[in-house]
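Complex shown without one protein chain; remaining protein chains in place.
Just so it is clear, A, B and C label the chains in written order, and each chain counts residues from 1 on its own.
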Amino acid sequence: MSRGLRGSLVAVGLVAALTTTGCVGSAPSEAGASGDTIKVGVLHSLSGTMAISEVTVRDAELLAIEEINAKGGVLGKKLEPVVEDGASDWPTFAEKAQKLISQDKVATVFGGWTSASRKAMLPVFERNKALLWYPVQYEGLESSPYIFYTGATTNQQIVPGLDYLKEQGKKSVFLVGSDYVFPRTANKIIKAYAAANGMEIVGEEYTPLGHTEYSTVVNKLQQAKPDAVFNTLNGDSNVAFFKSLRGAGITAETMPTVSVSVAEEEVAGIGPDNIAGHLVAWNYYQTTTGATNDAFVAAFKATYGANKVTSDPMEAGYNAVKLWAAAAEKAGTVEVEPVKAAAKGIALDLPEGTVTIDGENQHVFKTARIGLVQPDGQIKEVWSSGAPIKPDPYLKGYDWAAGLS
Amino acid sequence: MAVLNQLFIGASMGAVLLLIALGLTFTFGQMGVINMAHGEFLLVGAYTAYLLQNVVLALPVAFAVAGALGLVLERLLIRRFYGRPLDTLLLTFGVSLILQQLARDIFGAPNVGVTAPAWLTGGIGGFPYSRIFILVLALACVAAISLYLTRMKQGRRMRAVMQNRQLAAVSGVATERVDQLTFLIGSGLAGVAGVALTLIGPVGPSLGTYYIVDAFLIVVAGGLGQLRGAVIAAFVLGVLNSFVEFWTDASLAKVVVFAVIVAFLQLRPQGLFVLRSRALT
Amino acid sequence: MTHSKSFVGTTTSFFLLAGLLLLAAPALLPAFRLELLAKWLCYAIVAVGIHLAWGRGGMLTLGQGVFFGLGGYAMGMHLKLTDAGPGQLPDFMVWSGVETLPALWAPFRNPAFALAMVVVLPTVVAILLGTLVFRQRVRGAYFAVLSQALAAAFVILLVGQQGLTGGTNGLTNVQFFFGLDLYDPAQKRIVYYLVVGALGLVFLAAWQLSRSRLGRLLVAIRDGEDRVRFLGYDPAVVKTVVYAVSAATAGIAGALFVPVVGILGPADLGVVPSLEMLVAVAIGGRFSLGGAIGGAVLYNYASTGLSETFPSGWTYLQGAMFIAVMLWAPRGLAGLFSSGWSWIGGFRERRFPGSGGLSSTPASLPEPKAASASAPAQATSSTTSSASEPAPASGPAPSSARGEVPA
Partner (left out) sequence: MSGQLEVRGLRVVFDGFQAITDLDFTVQPGELRFLIGPNGAGKTTLIDVVTGRTKPASGSVRFNGTELVGRREHAIVRLGVGRTFQTSVVFEELSVLENLDLAASFRRGLPALLRARRGVSGVVAAVLDTTGLNALADRPAGVLSHGQRQWLEIGMLLVQRPSLLLLDEPVAGMSRGERERTGHLLQAVAKDHTVVVIEHDMEFLRRFASQVTVLHEGRLLCEGTVGEVQADPRVQEVYLGRSSSKKEPVV
């Protein structure tokens, strides 16, 4: 117990010293809003399994910050993004959110992708009375006073998707999803909708996140022979799913799928050949018409490369920054409560069209769009709700959803 | 029909498992290197296929690229760790992190698409060509390896070293060369498997992490360094997994497979096949 | 016991110093940093268990996250129930459409039951797996792979039972801990002291275990399991006991993690987090108790620090760190420091490699050596001699270990 232990004691001592000094050394600096710049937090997974989706959202948010800075910033001050890595780990999200708030003193945070990361961060923002802008479509049933939701809630994406299927005369639907909260909640909603609208759910399959073997699920699809498949698979699993689907000879003509987590980025990874002809439900596509979107797409390609695509979550992240900046300008400060108050009713012309913040629940009005995947990897709009739909995270406006929340 | 389909699916899952585990039977099974970076060698193969956009051409190229990378790894790091298998685990975990992040920085975080050749799309009687291709590829690899190990001089040396290193060394076998070759082949096979994976799954920086645990389980169930064992374990577990999944769901199937392996190791603690050793440990 | 009185003095004063620093930390650190420190100390508690199982017992447990999770969920379930209030369901059950409290949850309302389960659940699972595995002499790499697969299977189970476990989200937003409001920094400080106290107790228990005959026996089993069998001991029993102790330790850490962090989900328990718990210990020095604890704190400190400084590139540094430690400090930083120490104290005799005395740290060999000078040549082994067991070396020189890996 001599040398080894003694050495380890030195180690302990050193570590303790290091920890303490390190922590003290990097302890709170000056507040984010003081000086010439305003600090804003950007918190996404840059490593781990979720990096695949979140890195580009970060890029879009940074692009929006750059654009705002190019036009003189907010309240005459430049925005200074503080980028943190959530590392695909939910407590890390909470930890980094806390760090951004209490150490960097950021004015607001843009971040998160998975529901789990949002649920992890929610108490941190509520406790600190700080602001989070969450840019991804999600399962609804939430309305935190300290979160702004710039992605779709269920009545802006899933319900329109179902409306579309009903319109197309699809009677039987098979549900395929990754095993986590969004697909499970979405499928609950779908089942309630189906029961009220004379549709039959002929199967429901969940696979672990990151699952890459879909032969069996596809075999079950072949046995059930549904009119359509509602796909809530997440991320990488989609690639394996569509490759299996095509391998088994299932085409969009015989059995179309509606996907709610497959955007332009994912299409490239799946291989356009494998998914062309299938449907997706979002609020924005790279092909969405309008000068604002043309400018956004052009700016994005100019900044990150001509081969890059834009997608709904990226656009929602971009929107979040723009909406916050507008609210801060309107409030004349970056303080949380005035910004929240000013945000209500703000309407901006953004790539997906006019986006208005709903003061009631801090979600935004969004136009639902059903798209058809093209062989070139782009998505063509085949149906739209026409006007932006009022967000209804608890589906209070739908009778059939009465028992859900 | 559904059952027949499922049987085929099981076999094809077995083929995938076999392919990803083959390389590991060399590096882990024969050399005792717990190579956590094995998944990233799959990744190298997959990105090779992406760069070439030609699966058939990619097979030999991926073998060469992944093999070369394996050789570099062996020369630079792993050779200092023989006889310390548990340390190789942490070492290669570090390597795996670095390779993953490299892939992320070079090719971007999102998945990339690999276009399968026209003759591999579609299928016959519900059996996808891509799956048949993988099945054939897996069997071809096994055949090639066993021919190599039994018929070729280098292969026989490899077996000799594996069975008794010291005796092989004093019999004039350059064991160091054999080690390099073993690692090269093991990594190269992972590269080949990576190419095959592009036909059925995602190609992104996390690819390796999806397969690594399964690969280790196959090698353990089959018996360390046992080609026969790996083949049988892969197909049995593939079929088992596919049927359990068919009757229940994918999550449960994974848990059941794990339980079966633990139970099986109760009967045969050393896996299906055992290489006798006289060492007292 | 070869250490001198003055050395005991040094030892004690060092630990006292470290303890004092930990106790003084709340005064020195802002609340946010203190929370982080508390989280690292939870991992330090896990590290103590890993040191026992791996450093002392040679069991490379890649699935410590499972036990961490079992303890954590036992605690988390109780806290979620108290947060929800009597007769109410935890928030995630409401989202998942669960209408009545599952029978599995009901007993966790009772704090005594929940606290008992924190230790009992991991212990029982470890005893079950240990009995199955060690009795059949599955060890080394086999055991490592199996324990890793256990972590993978556990996560899949957790994720698949959303209504029961909160699925991928896990248990979030824990606000009260036995009456303490965790949103209040002053009350949260008490939780920090609890963690420090638990670490102290676990440390002392591990220390005593290492000093005891059982500790010696454990080292003996690590270095020559078969030989121990012929001394009349059943290594399977000893290993199972120590594995269970290390599991219980991880369970306690997991239980404390919940009030400290406020969240517990499958993402903290899977294959990679379990590996990281192990890697931290390897970096600190698995053969040394202090090294293991220091490693856990240092690793998590570095991982927080590096990811703050280099948010997009810290994975490289992390990877490079593992490689560097394995290459140049296979006994971890503790080993490095101890060599440095003896180099400074030049009067100390340059010891023969492998003669680390009573030290838990083999002086030069990174992997514990086989106890024998060489294997009995005529014995046909009926045991699982697996690849990851240290190869029998024909002498103390590290080079001779090479190549005797039984395939």
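Just so we're on the same page, contacts are C-beta pairs under 8 Å (C-beta built on N, C-alpha and C of every residue); 3 or more make two chains touch, one makes a residue touch a chain.
In this text the structure is predicted, and so the values were computed from the model without any measurement.
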> Any idea which of C:241, C:256 or C:333 touches the chain not displayed?
Replying inline: C:241
>> I'm checking contacts with the chain that's been left out. Which of C:52, C:174, C:219 or C:277 qualifies?
In response: C:219
> Can you name the residues of chain C that touch the chain not displayed here?
Replying inline: 1-2, 208-209, 211-214, 216-217, 219-220, 223-224, 226-227, 229-235, 237, 241, 352, 354-359, 362, 368-369, 371-380, 382, 396
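The criterion applied here is as follows: only the chains that are shown with their structure count from here on.
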> Stepping chain to touching chain, what's the minimum from chain B to chain C?
Replying inline: 1
> Between A-B and A-C, which chain pair is linked by more C-beta pairs in contact?
Replying inline: A-C
>> With centres defined as the mean C-alpha position, give me the chain B-chain C separation in Å.
In response: 30
> Taking each chain's centre as the mean position of its Cα atoms, how many Å separate chain A from chain C?
Replying inline: 35
>> Can you pull out the residues of chain B that are in contact with at least two other chains?
In response: 101, 209, 249, 251, 254
> Considering chain C alone, which of its residues make contact with at least two other chains?
Replying inline: 156, 159-160, 315
> Which of the residues in chain B come into contact with chain A in the complex?
Replying inline: 2, 5-6, 9, 12-13, 16, 101, 104, 108-116, 121-123, 126, 128-131, 199-206, 209-211, 242, 245-246, 249-251, 254
> In the complex formed with chain A, which residues of chain C make contact?
Replying inline: 1-3, 7, 10-11, 14-15, 17-18, 21-22, 25, 28-33, 35-37, 39-40, 92, 95-97, 156, 159-160, 162, 167-170, 172-173, 175, 183, 211, 261-265, 267-268, 273, 284-285, 287-295, 297-298, 301, 304-305, 307-308, 311-312, 314-315, 331, 333-342, 356-361, 363
> In their complex, what parts of chain A are in touch with chain B?
Replying inline: 47-49, 51-56, 179, 205-208, 210-213, 215-217, 219-220, 222-223, 235-240, 243-244, 246-249, 265-266, 268-273
